[in-house]
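Up next, chain A:
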Amino acid sequence: MLKTVEEIKAAIEAAIPGAGVEFVPNPGPAAEHSLLLRPESAVAVAKFLRDDAELAFDYLSNVTGVDWPDKEIVEKVKAMRITTKTVDGVEQQVEETVEETRKRIEPGCLEAVYHLYSVAKKHGPLVIRMRTENRTDRVTLPSLTPIWRGAEFQEREVFDLYGIVFAGHPDLRRILMWEEFKDHPMRKDFVEPDDYEYEPTAHDHVLKRAQAHPAAVVASGSQRWRDEGIR
Partner candidate 1 sequence: MASSPYFSLAVLFIAALGFGLAPLGLAWLWARMFSPPKPNATKNAIYECGLVSKGDAWVQFRSGYYLYAIIFLIFDVEAVFLLPFAVAFSGLSGAACAAMLIFVLLLIEGLAWAWAKGILTWA
Partner candidate 2 sequence: MDEHLKIELGKQGIVVTTLQELYNWGRRNSIWPMQFGLACCAIEMIATTMARFDMARFGAEVFRPSPRQADLMIISGTVTKKMAPQVVRLYNQMAEPRYVIAMGACAISGGPFKQGYNVLKGIDRYIPVDVHIPGCPPRPEALLEAFMALQKKIDAQPLTGAGRPRFLDSEARGEFPIPVPGEHDLEPASNRGVWPVEIETGTKGPRD
Partner candidate 3 sequence: MTTPLAGYLLVAALLFAIGLAGALVRRNAILVLIGIELMLNAANLNLIAFWRYGPHPERLTGMMFAIFSIAVAAAEAAVGLGLVIAIHRHTNTTDLDKMNRMKG
Partner candidate 4 sequence: MSPIFYILAAVTLGGGLAAVLLRQLVHAALAATVAFAGLALLYLQLDAQFVGFAQVLVYIGAVAILIVFAILLTRGSEVPKDGVFSRTWAVGLVVAAAVFAVLGWAVLASLRALPLAEAAPAATVHEIGVALVGRYVLPLEIVGLLLTAATVGAVIVALHEKERPKQ
């Protein structure tokens, strides 16, 4: 019988000291909780998961990327503030608890999610995930292709669509888009190319998207029509 995710976490930590595996709960009804691996130890952990006789996660079903963009978080914080108040005619410095709204940018990341099953033991799934440090320049994660070859094309796909660089991947090239393509289209902030030149059923959101596109100004003859469409 398959152990719970917590038990697996304990097993990993027992086998690989300093693995630093983190438990990520899943609040939904599916309750498929997952383990967050640290990139440094991910390969070792993966190898353990595959080779351990009891766990035997020999089958990598699914690899995917998730984009978590930088989030602007608006929160109300209680803060202590020293204010100068005139109490009883005397100016005093008083500590005071104030509620204030703070905005902070929670840095985003790119996440790679792996779903593991065991063909030998017929159990699963175990969800493991890894996160990059940010979404721009530090986007390298270790490739798990050497452990499960099934990750080969899927990691390439994640690289293509999300831009996560998998170190140690044998052949990390674009897989779905053409070689000359520059963007990573599955990211949430990807701007689609402007080629809505003519839409018989021109919806506002389509037109808006076309308008919002930086290249929209360049588009020539259709501009007039688009203006009419928006009016």
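Here is how the candidates were picked: all candidates are chains of the complex that A comes from, given by their letters.
Simple rule for what comes next: contacts are C-beta pairs under 8 Å (C-beta built on N, C-alpha and C of every residue); 3 or more make two chains touch, one makes a residue touch a chain; residues count from 1.
Given the structure is predicted, the values throughout are model-derived calculations rather than measurements.
S.K.: Which numbered candidate touches chain A here in the complex: 1, 2, 3 or 4?
M.R.: The single touching candidate among 1, 2, 3 or 4 is 2.
S.K.: Help me check something: in the complex, which residues belonging to chain A touch candidate 2?
M.R.: For this pair, the touching residues of chain A are 176-183, 185, 190, 192-202, 206, 215, 221-222, 224-225, 228-229.
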